[in-house]
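Omission of a single protein chain aside, the complex is shown with its protein chains in their original locations.
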Amino acid sequence: MPVLNATSRHEVTFRVNGTERTVRVENRMLLSDVLRHEIGLTGTHVGCEHGVCGACTVQIDGAPARACLVLAAQAEGMNIRTVEALAAETGRLSVLQQAFRDHHGLQCGFCTSGILMTLDALLAAEPDASEGVIRDALSGNLCRCTGYEPIVRAALAARDTLRKGGN
Amino acid sequence: MKPARFSFVRPQSRQEILDALTEHGSDASVIAGGQTLVPMLNMRLARPKVLIDAARLPDLARIEEEKGELRIGCAVRQAQLEQLPNLVSKQPLLARAIPFIGHVQTRARGTVCGSIAHADPSAELPLCLIALQGKVHLRTRRKARTVRAEDFFLGMMSTGREPDELIEAVSYPTAAPGTGFAFQEIGRRHGDFAIVAVAAVASGDGVSLTVGGVDDVARRFDLGAGRDDGLDDALNDIAWSLNARDDLHASAAYRREITRRLGSHVIHQAKAEAARCQS
Partner (left out) sequence: MLHTTSLVGDAGTLVGQCVARVEDATLLTGNGRYLDDLPQRKDTRHIAFLRADQAHAKIISIDTKDARALPGVVAVLTGDDVAALTRSMTVGVKADVEAWPMARDRVRYVGEPVAMVVAVDRYVAEDAVDLIRVEYETMPAVVDPMAALAPGAEVLHPSLGGNLISERSFRYGDPELAFSEATHRVSISVVYPRNSCTPMECYGVVAEYLPSEDMFDIAANFQGPFSIHTVIARSLGVPGNRLRLRTPPDSGGSFGVKQGVFPYVILAGVAAKVAGCPVKWIEDRLEHLSASVSATNRVTTLSAAVDGTGRIQALDWDQVEDCGAHLRAPEPATLYRMHGNMTGAYAIRNVSIRNRVVLTNKTPTGLNRGFGGPQVYFALERLVHKIALELGIDRLELIRRNLVPTGDFPYRTATGALLDSGDYSKALDTAAHAGKLDKLLAVRDAARAEGRLYGIGYCVAVEPSVSNMGYITTVLTSDQRAKAGPKNGAQAVGTITVDPMGTVTVKTASVPQGQGHRTVLAQVVGDILGLPMGDIRAIVDVDTSRDPWSIAAGNYSSRFAAAVAGAVSLAAQQLRGKLAEMAAQQLGCGPEAITFAGGKVFDRANPAAGIPFGRLAGTSHWAPGTLPEGIGQAISETVFWSPPELTAPNEKDEVNSSLCHGFIFDFCGVEIDRLTGQVRIDRYVSMHDCGRILHPGMVDGQVRGAFLQAVGAALYEEFVYAEDGSFESGTLADYLIPTVMETPDIQILHFETPSPFTPLGAKGVAEGNCMSTPVCIANAVADALSCENITLPITPSKVLAMIGGEERPPSKPIAKPVKAKAKPGERALTGEGEADVSSPREAVWHMLLEAETLAAIIPGAHGVQKLSPDHFTATVTLGVGPVKDKYEADVRLSDIDHLNSVTLTGAVTGRLGAGGGSGVIRLSDLPGGGTRLHYSYVATVGGKVASVGGRLLDGAARVIIGQFFQSLARHAGGGTGRPSFLKRIFLLFRGR
């Protein structure tokens, strides 16, 4: 049975934004650190490292999850998506991102990646999500700047555009 | 806030989990969804020498309905149970309680059995297990045993699980016809651990109230027919029998008072639902 010892680095292989990546890290490294400092995807932010703030939210196998609560050793075989994958091409924002821009859904932007990953997953799973469902999902992401209302508006606008088939 | 070092066991089968547990015993921790354990590792409150991953085997990620029970394997995420088709009719109490567990993002990874194993006095899933008189299925390399929920939870984060045992599954009874269920919880913010959580189950056989968040474990009380006269007295006795504590979120007196008030509330709700089902 595979036992990865405590003191060495081990190879962990997973997919990030559609590309297979292998990193050599200690078991204990947090996925948030792997993404940011081993792979260089610094769009995923770290605000608490205890699962409450949501800044580190990424999608794991399609569902939004805390990157700070995943150990590198657990990441083997995961399919991970981060904020860097949201825009289809450089220079063009996704519908959701554009809605945030239009509705001033961000100020400092530190919480934004996590919020986008939560909403992106939600709108993919529930294209007709009600405002209540959207708020419930957002309650797992803290924002200290905006007072949330602009974020909710952006989310509703994105939902409506996507429903109309925008992309 | 970075974990101390640990070895990591990535088992290929249930047997390998059990072997690893036998080998490492109390030096090891099972890791399931990590939604409780990883914060503790990050804060270095927990420093297990070995972690054994129990949440990656598809075999253990099954929810089976058998003999009036939902048997939930140790790799089943809370979200998976939440999204189980017809959960509302299979076990309404779970359907009502699960949305109170943390957030979408934590339920996506947190497991049902992990919450049972952790035995937080405010947690919803242990409370439901006690309220529904469910069971915990434990297994070591040598033997398997099943423990009733009320015998399993011993105190704050303390259970009857031996260090070499895996919680391989838990069983929640499905809703019997004519039974009413109600759940309510008060937390400071949406998604926070409960200050007080109450569940009532009402049927022709009687009414029970289970209270979480107040004492070191969720506790279940049989209220007989749960008749309105005398209910306030009974609830007062229940409130006082719980070992309520002050903490920074609420006073002990508040916890007792909410137990009385929400207790009464859910009992009436459950009775009304039972009456609707029967008619």
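The letters A and B name the chains in turn, as written, and every chain counts its residues from 1.
As a convention for this text, a residue touches a chain if its C-beta (ideal position, glycine included) is under 8 Å from a C-beta of that chain, and two chains touch if they have at least 3 such contacts.
The structure presented is a predicted model; accordingly, all values stated were derived computationally and were not measured.
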Option from B:Pro48, B:Gly73, B:Pro92 or B:Pro173 whose C-beta touches the chain left out: B:Pro48
Residue of A:Pro2, A:Gly62, A:Gly77 or A:Gly109 touching the missing chain in the full complex: A:Gly109
Subunit A residues touching the omitted chain (full complex): 26, 28-29, 36, 41-50, 52-53, 55, 82-84, 86-87, 93, 97, 100-102, 104, 106-113, 116, 135-136, 138-152
Residues of subunit B (touch criterion as defined above) contacting the omitted chain: 1-5, 29, 37, 40, 43-48, 118-122, 151, 154-158, 160, 186, 188-193, 195, 216, 233, 236-237, 240, 243, 245, 247-251, 253-254, 256-258, 260-262, 265
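Keep this in mind: only the chains that are shown with their structure count from here on.
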Subunit A-subunit B separation of Cα centroids, rounded to whole Å: 28
Residue ranges of subunit B in contact with subunit A within the complex: 1-12, 16, 19-20, 31, 34-35, 38-39, 41-43, 49, 51, 53, 56, 79, 99, 102-106, 108-109, 189-191
Subunit A to subunit B touching residues, read off their complex: 1-7, 26-28, 30, 33, 49-51, 54, 57, 60, 63-66, 68-71, 73-74, 76-77, 118, 122, 136-137, 139-141
